[in-house]
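Here it is: the structure, laid out below.
Here the complex is missing one protein chain, while the rest keep their positions.
Going in written order, the chains are labelled A, B and C, and every chain counts its residues from 1.
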Amino acid sequence: MKINLNVDVHHLTRVEGHGNIIVKVEKGEIKQASWEVVETPRYFEAILRGQRYDAAGILTARICGICSIGHCLASIRATEHAFGIEIPEIAKKLRMLAKHGETLQSHFLHLFFLAAPDFINLKSVIPLLEKNPQVVAIAARLKGLANNLCDLVAGRTTHPVSLHVGGVSNFPDKRKLSLFKEQLKQSIPDLHATVDLFRTFEIPDFVRETEFVSLKGVDEYPFIGGNLISSDGIEMKEHEYRKMTNEFVVEHSTSKWCRLSRESFAVGALARLNNNYTLLHPEAKKVAETFGLKPVHHNPFMNNVAQLVEVVHCTYDSIRLINEILEYPENTPTMVKFEPKEGVGVGAVEVPRGILYHEYEYNQKGRIVKANCIIPTTQNNANIHYDIYDLVRKNVQKGMTDEKLELLCSMLVRAYDPCISCSVH
Amino acid sequence: MLFRIIKKEDFKTFVNLMLQTTEVIAPKFIKNNAKGKPIHQFLPISNYDEMVLDYEKCEFSAKTYFLPYKNTLSTFHMKDHDWTQEIQYRIQPRAIFGLHPCDINALVRLDKVFARDFYPNPYYISRRKNTFIVGIDHLPCDDGFCHAINANHITHGFDLFLTDLGDRYFVKINSDRAFMAISEVPIQEITDEDTKDYLAVRKQISQSYKVSVKTDDLPNLLDIEFESKVWKKWGDKCLNCGTCAMVCPTCYCYGVTERVSMDHSTGKKIAYLYSCNLLDFAMVAGGHNFRPNQETRLKYRYYHQHRGFVESYGEPMCVGCNRCGRSCLAGIDPVNVIRDLHEEEKL
Amino acid sequence: MKYLFMESKRPKVAVFDFTDCEGCELQFANKEETLVDFLKAIDIVNFREVMSEKSDEYDIAFIEGSISRADEIERLLTIRQKAKFLIALGSCACFGGVNRMKNKFPMSDVNKEVYGETPKETLPVRSIKELVHVDFEIPGCPVSKAEVERIVQHIIWEVPYQFPVYPVCFECKQRFTICRFELGELCLGPVSAGGCDAPCPAGGTPCWGCRGICAAPNFQEFFNLAKERGFSKEEVIERMDFFGGFRSVTGSK
Partner (left out) sequence: MRLFTPYDVTKESDMLMPLEFTRANRLMHVDKTYKAEITNIIRLTEMEKLFHIRIINEEERARFSFLPGQFVMLELPGYGEVPISISGSPSNRGYIELCIRKAGIVTSILHKARRGAKVGIRGPFGNSFPMEKMKGNNILLIAGGLGMAPLRAPLFYVTENRSEYQDVHILYGTRTPDQLLFTYQYDEWKRIDDINLQIIVEKPDITWSGKVGMITKLLDELPIKPLETYAIVCGPPVMFKFVCNRLRQFGIPMHRMFVSLERRMHCGMGKCCRCNIGSTFICVDGPVFDYWSVLNLKEAI
C-alpha cells in the first residue's frame, strides 16, 4: 500500500492557546500521530506560594480568560475547605448563577465562533456576517445575554470581582434580576434556532471507547463540588482528586497528562452528560434525544452536542435559580465572617471544558505554602492524543487527502474545546 | 407656608401612596463601615420600610438626581452625510425624601446658577421642577459646619419639611402641590402643645452644633492669603482624585464629551460632572495647564466656593455639610483648612 | 468609515497572543451589541483564537501577553517588523501582568515546583516595550472593550487618544460605590489609572491597580493614608506588584 499522509498543524486556530497536530503516515504505516501542547508555561503554582488567601482567587482567575469564573470558584472553594468555612445558602445560589452565566457564555462562544465554521466550510465567523447575518445576530444575542448575567452576578464577565472567600459580596439588584429572568425566557426561541442549526451539521462518525470523569450530581446536575465519578465505575471524594487524575509530565508537551483506569480519560460536557444524564432538565433531555445522544456516548465529536444540551439545561436552571433568589430579602447576608488558619483544602468545579481542581495548603497566617491546580484540558490532552491516533488509523485506508485529514483532526481537537493556555498555567 | 401635624402611621401611608405613582428616592441603609457605623445613601426605594429618616448623613449628596454624573444632552442621528439633533429633557416625576436643611440649601444655590442666571439650564430646571422634595430636621452631625455658614435654616426650595416630634411629624407645607398631596392622608392643625414640642426640638438642635469655624470673612481672607503657605501644606496631601467634588452637594463643574457609535450612525453629547482638583481641569490643547500643581488646584476649589461665588451670588457655594472632608482619604477637611487660613493671617 | 463627508480607511488588523490567559483578546468578541459594527470598521486578517485565515499583511498588530520564552521573542520581532502600528493590549503586554510575579523566584525554582525533574524552557517575564518599540498601550486586566472600541475609532481617524487622568476613586464616586477603605480594606484606587469604570470596588473587590499608575499620583500621601489605616508599606507594595504596573515605584523586577 502506498498511502503517505502528512499533517503538520502549527498553532491550531480557533482554540484557546497554542497546540500542534502532527501526523506522518508512510506507506500506510503510521509513523507519528500526536497532539503537542507548546503553550508557554506561566508557573501559576509557583507564583501562588506566599500569596494571601484573598489574592488566590483574583490571581487564579487569570489562569484562563474564558473560564475565569470557574477558576475563581474552585480557588475560593479550596480556601474555604482549608479554613473550614460554610457559606450561606444564598451565596451558593448566586455562585451557581454566575457559573451558569459562564457555562452559557463559553459554550456559545465555542459553538458559534469556534466549532460552527468547520461545519459550514468557513474559516471563521467573520464571513458569516455577510452570508448569514441572522445566525450571527442569534449568536450575539445569546452570548450577550450570558455575559450580562456574569456581569450582574459576578461583577464582570472576565475576571470576576464579586466572588470571595466566605461568599459573594453583593446581593444583585432584584429589579435587574427579574428583568433578566424575562430575557432568559425570551431567549428560548433563539436556543431552538441554534438546535435546528446544529441539526443540519454532519457530525463525523467516530467512536473510541473512553473513560469519562466528572463530578457526581446527587439531586442536581453537578457544577460546584461533590464526589468524583468515572464512567468506568470509580467514585471518590473531592479531596482524593489526585488519585482521580494521576498527573504526570511528558516530554513533548508543556501541559502534563493524566490517566485513570485506562491510558487516558476524557472530561467536559460529554463526560458530565454521560455521568449525570438523568439529572438534566427535561427540556435539555429532549434536545439530547433529537441528536440520539444517550449515555454512555463514545463519539468525542458529540461533545459539541453535549454543550448544546447543557446550554438548554443552564438556561432553564438559571430561571429556576433566579426565582429562588428573588424569594430572599435584599439584605440577606451573602458573606460569612471567618479567620484564616492552617490547613489544606481542595475545590472541584465543573468548568465549561470539564472538571477543574484547585488545592492549597495554608500556613497559620493565611498564606499559601503549596498549590496545585489541575485543569480540564490537562486531563483531556492524553485522550486527544490517542483519539487522533485512532482517527488516523481508521481513516488511513479510506484514501484521504492531507487536507481532509487535517480538517478532521483539527475538528476533533476543537470538539474538545481545549483551553490550552489554561492547561499550561 | 402652612404648618400641620401628621401622625407617623399616616406619613407611612403617604409614602406608600406616593410609591404607587412616583419614583421615590430616600436615605437607605447600605451596610456598616469598618467601625460599625451605618452607611446610608440616597437611593430608590420600593417600600416605606427601606427608608431611614433618622440617619446621620448620606455619604453622597443627592445632587446626582439634579445634575447627574453623566447626562446625555443630545443625540445626533447621522445618515448619508447629514444629521439631526434630538434633545430630551427629563420629565418623569420623582420624589426625594429625607433631605437635610443643608442639602436643600445646596439646591437653592444650584438654582441660582442653573435656573435663575442668564442661560438658564433646561436640563436642570426640568429635573428640579419634576422633583418633589421632602426635607427633615435632624440633630447636627459630628463634623458639619452648616450653622457657621448659614445653611442650617431653610425658607424655600422644598415641598414639605418634617420635624420629628416622637409619634408625629411637624410639617411645613411649602407648595400647593405639596398641600394637595399631603391632603390625601389625614393631617391635623397644630395645637399649642405641638408648637411647644416643635420649639423644644428646634432649641435642642440649635444648641447641639459641635464645630465652630469663622467663614464670613473668607472672601477677603482668600484674596489676601492667595500666596499662603496653607495651600502648600494641604495641597501636598491632595490625591487629585475629585472625590470631594463628587460627594459635594454644590460642586457643579462639568465637562462635555461626545461619543460616536461604532457604525457612525449615532452620536451622543454627554455632560459629566468633573472636579477642579483633577489634573487636566484647566489644561488646553497643546498641553498647557493653567493649574499645573495640586496646590493651585486645591486653592481654586476654595477660591471658587468662598470667594468667586460670593461675588457672583452673594453667598458661598459651600453649605458646610463636610461630606468632602469626611470622604477625602487624605483628610483634607475644610474646617481645618479654613482655620489654618485664619491662623496664617494672625502670624 | 464614512462620516459627514469625511472618509477613513479600514485598517488591516492582526491579533497575537503570548504568555497570558487570552482574556483580553476574548474581549474583542464581547460587547455583542456592537460586535458586528466593530468587525466592519476594521479588517481582521489574523486572529488565531477565532479564525483560521491568516495573512501577514497588516497595519495594526495587537499584542496580548507578556514574553517569557526565546521563540516568543523571535515571533515578536517579526511582528514588529511587519506592523506599522503596534499596540500592547492588556496588563500582561503593558507591564508583564500577574505573570511577572514569577520573577521574584529563580527560574530553576519555579520549574522544580511545577515540573519536578523535567524543567521546561522559561525566561523571566518581560513586557512588550522592554523588547520592541510599542506605539500605544492599552492596560487593563482585562481591557475594557468600550475603551478598545474608542481607541480603534481614534486610530482609524488618526487622531490622538487621551486616557483619563483621574484615578479610579473618581469613577467609584460616580457609581455610588462605598469606599473600600471605609470598609477597612486596602485599595489602590487613589493612585491607579481610572477609565475602567471602577468595576472592582463596585463588585466588592478593592482596586488592585491593573491599569497601572494614574496621571498625577501622590504616593507619599497614599502610603501615609494606608499606614494610618493599618496597612504597612510592605503590604501596599505587595499589592502594587500584583499586576506589575507600579514597578517604577516599587522597584521590583
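By definition in this document, a contact is a pair of C-beta atoms (placed from the backbone, for glycine too) under 8 Å apart; a residue touches a chain by one contact, two chains touch by 3 or more.
Source: prediction; values computed, not measured.
Colleague: May I ask you to name the displayed chains that the omitted chain touches in the full complex?
Modeller: Counted over the whole complex, the chain not pictured touches B, C.
Colleague: For the chain left off this view, which of B:P38, B:P120 or B:P186 is in contact with it?
Modeller: Missing-chain contact among the listed residues: B:P120.
Colleague: One chain isn't shown here. Among B:K70, B:R177 or B:K196, which residue touches it?
Modeller: B:R177
Colleague: When the complex is taken as a whole, what residues of chain B touch the one chain not shown?
Modeller: 17-18, 20-22, 73-74, 76, 78, 81-83, 85, 87, 89, 91-93, 95, 113-114, 117-123, 125-126, 129-130, 132, 177, 180-181, 184, 226, 252-261, 264, 266-269, 271, 274, 276, 281-286, 290-291, 296, 303-304, 307-312
Colleague: Where does chain C touch the missing chain, residue by residue?
Modeller: Residues 3-6, 8, 154, 157-160, 162 of chain C touch the chain that is not shown.
Quick note on the criterion: only the chains that are shown with their structure count from here on.
Colleague: Which chain has the mean of its C-alpha atoms lying nearest to the mean of all protein C-alpha atoms shown?
Modeller: C
Colleague: Looking at B-C and A-C, which pair shares more C-beta contacts?
Modeller: Answer by contact count: A-C.
Colleague: Could you give the separation in Å between the centres of chain B and chain C, each centre being the mean of its C-alpha atoms?
Modeller: Between these chains, centre-to-centre, one finds 37 Å.
Colleague: Two-or-more-chain contact residues of chain C, please, as numbers and ranges.
Modeller: 40
Colleague: Where does chain A touch two or more other chains at once, residue-wise?
Modeller: none
Colleague: Could you pull out which chain A residues touch chain C in their complex?
Modeller: Against chain C, the touching part of chain A is residues 11, 13-17, 40-43, 45-47, 49, 55, 58-59, 62-66, 68, 109, 113-114, 117, 123-126, 129, 133, 136-137, 140-141, 143-144, 147, 154-162, 164, 168-170, 249, 251, 254, 421-422.
Colleague: Using the touch definition up top, name the residues of chain B that touch chain C in the complex.
Modeller: Touch list, chain B to chain C: 30-31, 33-34, 39, 41, 43, 59-60, 64, 69-70, 78, 81, 83, 236-243, 246-247, 259-264, 272-273, 275, 278-280, 294, 327, 329-331.
Colleague: Report the residues of chain C in contact with chain A in the complex, numbered from low to high.
Modeller: 17-27, 29-30, 32-33, 35-36, 39-40, 44, 47-54, 68-69, 72, 97-99, 101-102, 105, 109-111, 113-116, 118, 120, 122, 141-142, 199-200, 202-205, 208, 242
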